[in-house]
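Removed: one protein chain of the complex. Kept in place: all other protein chains.
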Amino acid sequence: MNKIKFSLFFIVLCLLFSTPALAVKIEISAPGEQTIPLAITRLLPIEEPLQGLAEEFQQVLEADLDLSGLFAQVDPAAFLDDAAKLTLLSTMVDFAQWRMLGAEAVIKGGYRLQGEKLTIELRLYDVISRRLLTGRRYIGKMNDVRKIAHAFADQVLLGLTDELGPFSSRIAYISKRTGHKELYLMDVDGYKPQRLTDHRTIVLNPDFSPTRKEITFTSYKAGNPDLYRKEIYTGRESRLSLKQGLNIGGRYSPDGREVALTLSKDKNSELYLIGTDGTIHKRLTNHYGIDVDPSWSPEGTRIAFVSDRRGNPNVFIVDVHSLEVERLTFAGKYNATPAWSPKGKRIAFARLADRKFDIFSINADGSDERQLTFGAGSKEHPRWSPDGRFLVYSLDRDGEKSIWVMRADGTGARRISAAGAADSHPAWSGRW
Amino acid sequence: MQKFNITRLLVMLFVLTLFAAGCAKKPVADDAAVTEQPTEVAVIEQQPAAVVEQQVDEAAAARRAAKAAASAAKRAANNLVRVYFDFDQYTLTASAKDQLMSNAMLLKSAPAVKIQIEGHCDERGSDEYNLALGEKRALATKNYLVSLGISANRMSVISYGEEVPLDSANTEAAWAKNRRAEFKAQR
Partner (left out) sequence: MESPRKQRWRQLQSLFEPGLRRMLVISALLHLLLPTLYNASFLFKSDPVKPPVYRVNLVNKPVKNPQAGRPEAVRVTKPRPKPKPKVKPKPLPPKPKPVKPIPPKPKPKAEPVKPKPAPKVKSKPKPEPKPSVSKAQEDIRMAAMEKFRAKIDKEKAKKAIQDRFADLKAAVSAENQQLESPITDAPPGSVTGKGDKVGIEAIETIRTTIKSNWRYSQYLSSNRNPEAEFRLKYNSGGKLVDYTAIKLSGISAFDESLKRAILKSKDLGQTLPESVDINVIFNLKEMLDQR
């Protein structure tokens, strides 16, 4: 009988146990704030202080990080004494101070000039977990300060987002400041504009090779719109495609082995693929309408382009292998200059509406179309930054043509090209 | 009997597996160690070659000679009138056809003259699309002249898209002026 009692006891015990325990589960479906409070302290001299260096560095770094839209900068006026201390080890930083100020991350750094050699030490600390996120030592010359600031801005984004920033890449563009349209190159903040061509005719529509320091563009130098390529550092230049008629809109494939472009050798503009030696590999379109403006998908399997095959200019997508064409844009009467994001999902383009162009973006499957730019002036020629976070485009307002950068959702727009000059047709390089 | 034993064994195995899984450590948020020693990055300055400016002169003399030879032809071509197009169109309007008719007359009277037909667009629209459109305008013009009896090999075409406007103002009237096909004498 004992055993039965024992079993009964067990069963009761089991029943008692199996009453569900109170499981508390809550969901938080949005952060309290969408920016990370970041304190950017001034560079401090490790040995002799240098006039202006810290200021220039600060200005470049702040502008880059502000463009990223990720941060709310902690007001430097509120900084406490830790900001004035050179602390290049996380154990030396007074994190409690930074926490008081509400900062979640803090940038500290110092510099040293030994003869020609400039060394800048930089640290990004996580205030909450009191540890180093990114530590970098840059060694360069005095005139590398901006370059170092851009490089570290890239690292800050890497430290906080796992993806490098695009700030040390370059932007190629067309400027008419000499009276002719020529090819130029500048930093992503518009600094250091540098002329690359001297054709004294018309130079159009640059694109960067993804693998080499090389740009392709169209020029009338030889009396016909031919496609050129130019090595940036050596200055070497050659004609890549010189067929009768148009040789325009050259775009390197993501692997850099082929170039998609528009040729009109058969009296009608069609898209072709050519090798980097200029030989035609493949004809991509075959339609009596106009086919221009190719833009590669990041995998290199599809190409977005503009065609008027259905009446008005619209964006279509052609499969490079099957040559099947599907239509991407339906709204609006004039859609042009598609640019496929290097992240693959979205395609930016310009749409004519109300007598001016604005920039839109749309998913590659045609869903979720959004207008990114508003207001006066025509915005055209969108191109993506190599990380897909930003777009560069040209603005034509009140007769002045300038180049602007904004975030991929249309926020944070700012002018980067200098005042006065007629600048247009930007193209963003890959990682430099 | 045998069957029961096997079943029991299976149940026990299952239970043991569960126990083993239950005892396994749950993932604990771990902080990855970040080395304090910074990575060294040397900024390598690759000196970009400065833009080389060269005086290109060889063509100048030849051009001067050509100019003299072409001046007569040019005079003939100068009388050729421009034709205008509607927005985003490359079909010839009725008035354009009339003008081309008189141009054809001129060309017939000067059979030695070769011409280049330039297609132009207004500044609105994508540049590349406009280049293609300009070419279509030039070709449409050429084809019509061929249909009027002008030899096709007297005429070549080029498109300048929106790059060479006659009037760079931002008005409807200026745009209408810029959507055109022009005729230039060739040697």
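In order of appearance the chains are A and B, and numbering begins at 1 in each one.
In this section, contacts are C-beta pairs under 8 Å (C-beta built on N, C-alpha and C of every residue); 3 or more make two chains touch, one makes a residue touch a chain.
Note that the structure is predicted; figures quoted are calculated from it, not measured.
**Student:** Out of A:Phe360, A:Tyr393 or A:Trp428, which is the one that touches the chain we can't see?
**Tutor:** Touching the chain that is not displayed is residue A:Phe360.
**Student:** Going by the contact rule already stated, which one of A:Ile107, A:Val156, A:Ala413 or A:Ala427 would touch the omitted chain in the full complex?
**Tutor:** Of the listed residues, the one touching the omitted chain is A:Ala413.
**Student:** Pick out which of A:Leu240, A:Val320, A:Leu372 or A:Ala421 touches the chain that's been left out of the picture.
**Tutor:** The missing chain is touched by A:Leu372.
**Student:** What does the interface between subunit A and the hidden chain look like in terms of residue numbers?
**Tutor:** Counting only subunit A, the missing chain is touched by 1, 7, 10-11, 13-14, 17-18, 20-21, 23-37, 66, 68-75, 77-78, 80-81, 96-97, 100-104, 126, 128-129, 160-163, 310-312, 327, 330-334, 343, 345, 352-355, 360, 366, 368-376, 388-389, 407, 409-415.
Operating definition for what follows: only the chains that are shown with their structure count from here on.
**Student:** Going by the contact rule set out above, which residues of subunit A touch subunit B in the complex?
**Tutor:** 89-90, 121-123, 129, 131-133, 135-141, 144, 147-148, 151, 181, 194-198, 202, 204-205, 220, 223-225, 232-235, 245-246, 248-249, 262, 264, 267-269, 290-293, 306, 308, 312-313, 334, 336-337, 350, 352, 355, 357, 378, 380, 399, 425
**Student:** Within the complex, which stretch of subunit B touches subunit A?
**Tutor:** Touching subunit A from subunit B are residues 31, 34-43, 45-54, 88, 124-129, 131-133, 135-136, 139, 157-160, 163-164, 170.
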